[in-house]
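Each remark here refers to the structure printed beneath this line.
Apart from one protein chain that is not included, each protein chain of the complex appears where it belongs.
Chains here go by letter, A and B, matching the order in which they are written, and residues are numbered from 1 within each.
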Amino acid sequence: MVSPLRFNLRTSDGLQAETAEVAVTFRNVSVWYGHDLAIRDISLDIPRRQITAIIGPSGCGKSTLLRCINRMNDLIPGARVEGELLYDGINVYAPGIDPVDVRRRVGMVFQKPNPFPKSIYDNVAFGPRVNGIKGNMDEIVERALRQAALWDEVKDKLRESGLALSGGQQQRLCIARALAVEPDVILMDEPASALDPIATLKIEDLMQELKKDYTIIIVTHNMQQAARVSDMTAFLSIDRTVEDQRVGVLVEYSPTEELFTTPRERETEDYISGRFG
Amino acid sequence: MTTPTLSQAPSGELRWRYLQGRVFEALGLLSILVGLIMLALLFYSVARDGLPRLIPCQTSQAFPFLECDFAATWRFLTSFPSRRPEDAGIASALVGSAYMVGLMVIFAFPLGIGAGIYLEEYAPKNWLTSLIQINLANLAGVPSIIYGLLGLQLFVRYLFAITGGRSVLSGALTMALLVMPIIVIATREAIRAVPDELRQASLALGATRWQTIRYHILPYAMPGILTGTILAVARAIGETAPLITIGALTYIAFLPDSLRSSFTVLPIQIFNWVSRPQQGFYQAAAAAILVLLVFLLSMNGLAIYLRNRFERKW
Partner (left out) sequence: MASQQSELLLTVTSPRPLTTRISFGRKAFEQVIRMILLLCGLVSVVTTIGIIAVLIVETVEFFQQVTLAQFLLDTQWTPVFVDKHFGIWPLITGTLMTSAIALAVSLPLGLMTATYLSEYASQRARAVIKPILEILAGVPTVVYGYFALLFITPLLQRVIPDLAGFNAISPGVVMGIMILPLVASLSEDALHAVPVALREAAYGLGATRYEVTTQVVVPAALSGITASIILAVSRAVGETMIVAVAAGQRPTLTLDPRRPIQTMTAYIVQMSLGDTPVYSLDYQTLFAVGFTLFVITFILNLISDAVVRRYRETY
């Protein structure tokens, strides 16, 4: 189930057939943890400056898929990746490519907000400092916090601890932190699942703003969220043909409205209508 | 975006960051090496001086090319200290250590287990419990020689009628106070490891709290408690300062024959010999150290064996 390189995308002002630029391409990507195959033979193209959602039942490898893009799987001992993952046309798993370099360009926001036990200012400044980004640090911090829609709430308490914020604010702080290094792509692994409904809505609004400048890829187990927020949706599920292993495969990948109203695969329809998951 | 494109050659700036990391890593490795080398040197210096004294060997023509005088070893283990280094032995020290540690366990074992059981099974969350716990934590940080001063005043002086003054009984009591926290901690951890279902099952059958502890929890926790006791014994055998303070003598040429008799222990004997100027005594000290280290190694080995053997999976 591979999507074509050209898409028809529905934008907010109506149906518009458009050829979108591709930001990230998976080409027959499989991931092993030790002897266990986690996801198999995933191929898809992720469009630039859109929100792509990855949905599916728990344990089907959504996070694994996401973490391939910024090579965070490298941190897990025994993890092995096969296939090609192209970012801007370059395979990030090619020998000689430094994962540290990749992570500078592909930012990540995690499920549970994890600000550093430092001040708000130092949280946002950490990325630029470590990556040697030149410029007025105060401006960089302010810009990132504004982009994350947090500036007004914290501008008077930049020196206070990042942990003193509420859950939703902490998550936006983590987003600001990721934005401060000026990535192209932002990965979000269930960014709102630890937050209350109001904070969740704020994050979703933020995503719509951010997609004007960044490519966003989000993993979510919340189908309604995916339907609300994303432009493209990929549905991953457990391979039915394999008996004793949980292997994740790509079942369907389409524009969101299509996937949720007229899914092509039976399994997609079952999942969406809650028959399993 | 101002970021340069991803390339297959690491940028100069990244290389500098990696260099810093590598220097740091090398320093870390070096630190570990220093520790390991020091340990090796320690064993080497003791073995070099002590082994020839403990097990004198000579090369011989016949297989296995080494002829060792084990009679000399036996003499060392069974002789009393003497003014002449060649005749000196550790008999009184060995027996004194054994006596002292044996007595100590008789006191410390029940007290430590009792306190551990109380804290884990009975203690309510009140000020008294906090007080006990704070005290246990503090006592762990008190230098061992202070325990010696306590023992000197309390056991040697005030309780002279019972202990007989500078006796093996006083020594055992002092050391019991010193090692009690170790046994308490081991007991608490062992009890904490007991699965709650076991406790619930027993209580649900109508057993009282003490019955549950006695018939279910203690047996389950016993290997852990024993391991802790062995570690306490290992600690006590190596202690010198508190026993010198309560008056264990450094020159004892007889075996302690009663609870109230004077005594010495192996570390004090070592200390005594190291303090003498003659070379012969240094070698005797090293030989005694070897005996002590063998003892300690086997105790720790026993503790580890026990811990692994009885690690149950329920």
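Going forward, contacts are C-beta pairs under 8 Å (C-beta built on N, C-alpha and C of every residue); 3 or more make two chains touch, one makes a residue touch a chain.
Note that the structure is predicted; figures quoted are calculated from it, not measured.
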What shown chains does the left-out chain touch?
-> A, B
Looking at the whole complex, which of B:Gly114, B:Pro195 or B:Pro219 touches the chain that is not displayed?
-> B:Gly114
Residue among B:Ile106, B:Leu131, B:Ile162 or B:Ala253 touching the omitted chain = B:Leu131
The listed residue (B:Met222, B:Ala241 or B:Leu306) that touches the chain absent from the view is B:Ala241
For the chain that's not shown, point to the residue among B:Pro143, B:Pro195 or B:Pro219 touching it.
-> B:Pro143
Omitted-chain contact residue, chosen from A:Lys62, A:Arg104, A:Arg143 or A:Lys202 = A:Arg104
Sites on chain A contacted by the missing partner chain, in the whole complex | 70, 72, 75, 100-101, 103-104, 107-108, 110, 112, 114-118, 126-127, 130-131, 163, 174, 177-178, 181
Which residues does chain B use to touch the chain missing from this display?
-> 14, 17-18, 20-21, 24-25, 27-32, 34-36, 38-39, 41-42, 45-46, 49, 110-115, 117-119, 122-123, 131-132, 135-139, 141-150, 152-154, 157, 177, 180-181, 184, 208-210, 234, 237-241, 244-247, 250, 267, 270-271, 274-275, 282, 285-286, 289, 292-293, 296, 300
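Here is the rule we use: only the chains that are shown with their structure count from here on.
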Euclidean distance of C-alpha centroids - chain A vs chain B, Å | 54
Residue ranges of chain B in contact with chain A within the complex = 1-3, 5-11, 13-14
Going by the contact rule at the top, pick out the chain A residues touching chain B in the complex.
-> 87-88, 90, 92, 94-98, 100-102, 104-105, 132, 182-184
